[in-house]
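Notes to accompany the following structure.
Missing here is one protein chain; the remaining ones are kept as they sit in the complex.
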Amino acid sequence: MKKQILALTAMLAIAGLASCTGNNSTTEKMKVGLLTLHGEDSTYDKNFIDAFKAACDAKGVDGKVQTGVNEDAGCTTAADNMVDDGAKLIFADSFGHESHLLASAKKAADVQFCHATGTQAHTANQKNFHDAFASIYEGRYLAGVAAGMKLQAMIAEKADTSKKIGYVGAFPYAEVISGFTSYYLGVKSIVSDVTMEVRYTNSWYDENAEKTAANALIDGGCSIISQHADSWGAPTACEAKGVPNISYNGSTESQCPNTFVISSKINWQPYFEMCIDAVKSGKEIATDWTGTVDTESVQVTALGKKAPAAGTQEKLDEVKAALKAGTTKVFDTANFTVKNAKADTSEFSKASYITMDADGHLTGYLADVDDDGKYVGETEAIKEANGKKYFAESEMRSAPYFDILIDGISVGA
Amino acid sequence: MEISDRVAILRKGQYIATVKTSETNENKLTEMMVGKKTTLNIDRTEPVNVQDRLLVEHLNLRNIDGTKVVNDVSFIARSGEILGIAGIAGSGQRELLEAIAGLKPGYKGDVIFNRPKKNLPVSFFHKTFREVVTMAKNGAFHYEDGTPVSFAGMSIKKIKELVNTEKVLFNEDEVYNLKNLNPRKIRELGVRLSFVPEDRLGMGLVGNMDLVDNMMLRSYRKGKGSKLNRKKPEALADEIVKELDVVTPSIHTPVRKLSGGNVQKVLVGREIASSPKVLMAAYPVRGLDINSSYLIYNLLNKEKEEGSAVIFVGEDLDVLLALCDRILVMCQGQVTGIVDARTTTKEEVGLLMTSTEKEEEVKENA
Partner (left out) sequence: MPEKMTAKKEKSKLFHVEKRFDMPLWQSILIRFGFIIVALFIGLLILTISYGVNPFDAIGSMFVGSFGTEKRIWDFLRDGVLLLGVGLALIPSFKMKFWNLGGNGQIIIGALVSVILMINLGGKYPDAVVLLIMIPSAILAGAVWAAIPAIFKALFNTNESLFTLMMNYVSVGLVNAFIMAKYPIGSHVIPRIDDAHFPSLYNGSLLIIIIIAVLLGGMVYYLKFSKHGYELSVVGESMNTARYVGINVKKVIIRTIIVSGALCGFIGCLLASGVDFTVTPETGNNMGFTAIMAVWLAKFNPIIAAGTSFFIVFITRGMTKVQSDNNIMNDATPNLIIGLIYFFIIGCEFFVEYKLLINKGGKEMKITEFIKSLFTSKVEKVKLPPEAEAAVEEEEVK
């Protein structure tokens, strides 16, 4: 009996070793890799994975995905391993991957490293390291418009519907703030006296915290909930309480058929395909690349079947056309005021970077575009076009840098 | 032999035979129990050079419940003598020994260890130079002619010469109060007090360690530096195995694998290896086969003959009467009597074991 066990083990071991050497057959396909923070159970990462698979199939390259890559040195190791395995192009999808991916990029000059949502590429001076994002604020704005239509319909049905809406955010920094502000501005364009309360969970993916925050916002009188969070915590909380939900990264209709309104998302496929083409043909990849509605990088999903108000699709088409034409600017300074931010005296106050006119509208703002870890604003972000002053989001680097808490938005405990 | 009609003999888990009591005797039974012919007897010698060694004065010990488990016990153990302690189980004998050994901190009363030194020379074998000088300053020594010793103004060489030629004599015996000192401190004082506890593998030895490491229990701190010296303990283990006939595969076998008798031989062997001045043993032959029991008795005897004060707590009255010189009887934590083992009877001892009033007169050997 014991002898047989030994023999079986030996056979397995030999077979294993033999098979691993014999496997490098004829694939001359280019190897491409993707590092994700969590797995497919995260809406955020699933969005990347799906786009990546589609892009690799479309371009005929060999794509490998490594999930569960933490925002620490494990990321460097994972990237190094991919380089060792022959990858010529490596993507990473989470904000905190950046410094670790950069370390890997410094070691492999002939491999291209592309980081989504990052901020350091334009100052890092590393030729093979690139950042990418999309003007998701436009997507959020559109989603906000849909939410505004819903809120208007709810008010028409019940006059005492609360004009407060809720937002579950991950971390209190520009990417999240820009997202909820553009969403809020979209709602405001339909319901001008709406207010919004934001609660942070301090995590990209924490189902429990997101659910708790959503419930707290609902219990606090919010009529509609949206989120910048990777799990299904908030949408399912909304479904359970029958509160309309505007989602992110993808449609949540499957689990929330009664309350799903719309979702904004970034479609990464165009970017992936562009990079693959660039590496294949030896061309350079942009240091900072911002996808737009035009490049199909910014999308909104199809409207939910039950929840959205009548006439939403038409309104969306109208606003979309205006955004494309440039006649509507999301961060039009005429549409919001920053009196609270100017009066802020806390440690990380933006007051010193704000120049405000008598009515409280922004006339000048120094944004922290160069991310040197010192949190100091240095770049003028207010520009003018077509006679309108606007905050030039995502023009000077791909990742957002709008980090002002405008009037009408408050942060909950 | 006295009450049975038939006797069945078991040996090492196997059935040997059943015999009629009338057709057999102790020797035949012993032979069947052990497997070979054996002679068992205890040679009790007369105490020689008896000196007061351990004075226990009014020792009182309460247990966790607050009940007095040792109640005002006083006695003197003498060198060259075996003092037996008799009593029904739970009369406080075990606790008494543990208290004396330093394992029950917080007892009341005194335990005085006496080292007869009066008029004997001091030597650097037992005391350091500094200690000798300090003691001389305190007037502890005199010369042969009676004049007190003072080292004032003397050179180190001269002092050393005086001591090494045995000219410096003690004025008094050395006396130490062991009250509330833990076993290590007692050893550090130079008091050689050994204790064979009732719980052999649970207290006296470490079951999972081998003989060598168990030998080291008392002596591991010796030597400078952090490294253990296993040479002496190894030699000691070899010696004990040889002298006491310990059955073991090797000195590196964990002691829990040895049989009861061999475990006790190892334990007793270690405790007597340091040539103790006081040797205490609590139920040392409990559960042992007859051969080993008698070996232990002989060991205790040998220690007595070499001048130790032996204190022996036992259950078998016959053995106590045959082995000991004096017997202290305890009942409910109190001393009910101290008798001469040679002249007392089982009945007398038995009575003392069950009486709770202190006898007016305590028969004692002068």
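Read from first to last, the chains carry the letters A and B; within each, the first residue is number 1.
Assume a residue touches a chain if its C-beta (ideal position, glycine included) is under 8 Å from a C-beta of that chain, and two chains touch if they have at least 3 such contacts.
The structure presented is a predicted model; accordingly, all values stated were derived computationally and were not measured.
Peer 1: Would you mind spotting which of A:103, A:278 or A:366 touches the chain that isn't drawn?
Peer 2: Only one listed residue reaches the unshown chain, and that is A:103.
Peer 1: Looking beyond the chains shown, say which of A:67, A:258 or A:379 touches the absent one.
Peer 2: Only one of A:67, A:258 or A:379 touches the chain omitted from view, namely A:67.
Peer 1: Tell me which residue among A:80, A:380 or A:407 touches the hidden chain in the full complex.
Peer 2: Checking each option in A:80, A:380 or A:407, the one touching the absent chain turns out to be A:80.
Peer 1: Touching the absent chain in the whole complex: find that residue among B:184, B:252, B:302 or B:346.
Peer 2: B:184
Peer 1: Contact with the hidden chain only, please: which chain A residues?
Peer 2: 1-2, 5, 8-9, 12-13, 15-21, 23, 38-41, 49, 64-68, 70-73, 77, 80-81, 84, 94-96, 98-100, 102-103, 170-174, 202-204, 348, 373, 375, 403
Peer 1: Which chain B residues touch the hidden chain?
Peer 2: 14-18, 101-103, 182-187, 195, 197, 199, 201-209, 213, 216-218, 220-221, 226-228
Quick note on the criterion: only the chains that are shown with their structure count from here on.
Peer 1: On a C-alpha centroid basis, what's the spacing between chain A and chain B, in Å?
Peer 2: 82
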